[in-house]
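Working notes, structure below.
Excluded from the complex is one protein chain; the other protein chains are retained at their positions.
Let's turn to subunit A:
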Amino acid sequence: MIIDDNARVITNKMIIPAHYVMEIHSPDIALKALPGQFLHIKVTNNTSPLLRRPISIHMRDREKGSISILYRVVGTGTQLLSHYKPGDRINIIGPLGNCFPLAAEFKRIAVVGGGIGTAPLLFLALEAVNSGRDVLYIEGARCRDALLLSEHLGNSGCRVMVATDDGSLGYRGFPTELLKSRLERESFDAVYACGPKPMLKGIKKLSLEYRTPAFISLEERMGCGIGACLSCVCKVIADGGRGAEYRKVCTDGPVFPAEAVMFDE
């Protein structure tokens, strides 16, 4: 079952300008959630904005019965979200969507997050480390001050690398370039990524070039979030490579094998 919960906000803090982490008390969702899944959040009881907001699960704490989201304020919906205070009730539905497949044979993995796309990857990286995997975590951001996770991952057991557009920290350039340089030096059993579309397109290219399976988390405008409205589709290869079809990001995804996703219409 999907859980529909009027949950209590525990904290809602700005971590860097326009970026917030909200921790929500929802024991049932915390128990069931898997890395890559998302919540569908009702940000207001008014009719504008009308729709819920799909936001990936950033972290969960089973003992505390809580889940966290990391979000960037970009429009009215996320603006409203940022106004929630500890103790407020917020309606969430979840956990929704599929998850990043952490197959037993994937022992050495690379996790690549770009910008706010890094949000669902902390949960994945920590689960992977806790299950004894070797994890390289690459975070890409505009500049040093826009990095969201890398400093928190220091003690996590992940190897952490950073790429910034302006070179203010770590590699100067895109996280995909940094991944490419690592793929030249070491082999990975799987790559996991979330971030802007051009970055995911680059991940697909690297996945094919280095014959390394990659799993990418996609975003598309959503209506229902549970597979009924067919709004949030992405184009994937069908008929053994001869054709294409639309798949639902909310229930067939949000995680897709990179090789299946067709980025150009």
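Definition applied: contacts are C-beta pairs under 8 Å (C-beta built on N, C-alpha and C of every residue); 3 or more make two chains touch, one makes a residue touch a chain; residues count from 1.
We take it that contacts and distances are computed from a predicted model.
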UniProt protein name for the omitted subunit, picking from "NADH-quinone oxidoreductase subunit K", "Sugar ABC transporter permease", "Dihydroorotate dehydrogenase" or "Iron-sulfur cluster-binding protein"?
"Dihydroorotate dehydrogenase"
For the chain not shown, which residue from A:Val9, A:Val73 or A:Val233 touches it across the whole complex?
A:Val233
Just to verify: which one of A:Tyr171, A:Tyr210 or A:Tyr246 makes contact with the chain not shown?
A:Tyr246
Contacts of subunit A with the missing chain: which residues?
1-2, 4, 42, 47-52, 93, 220-235, 244-246, 251, 265
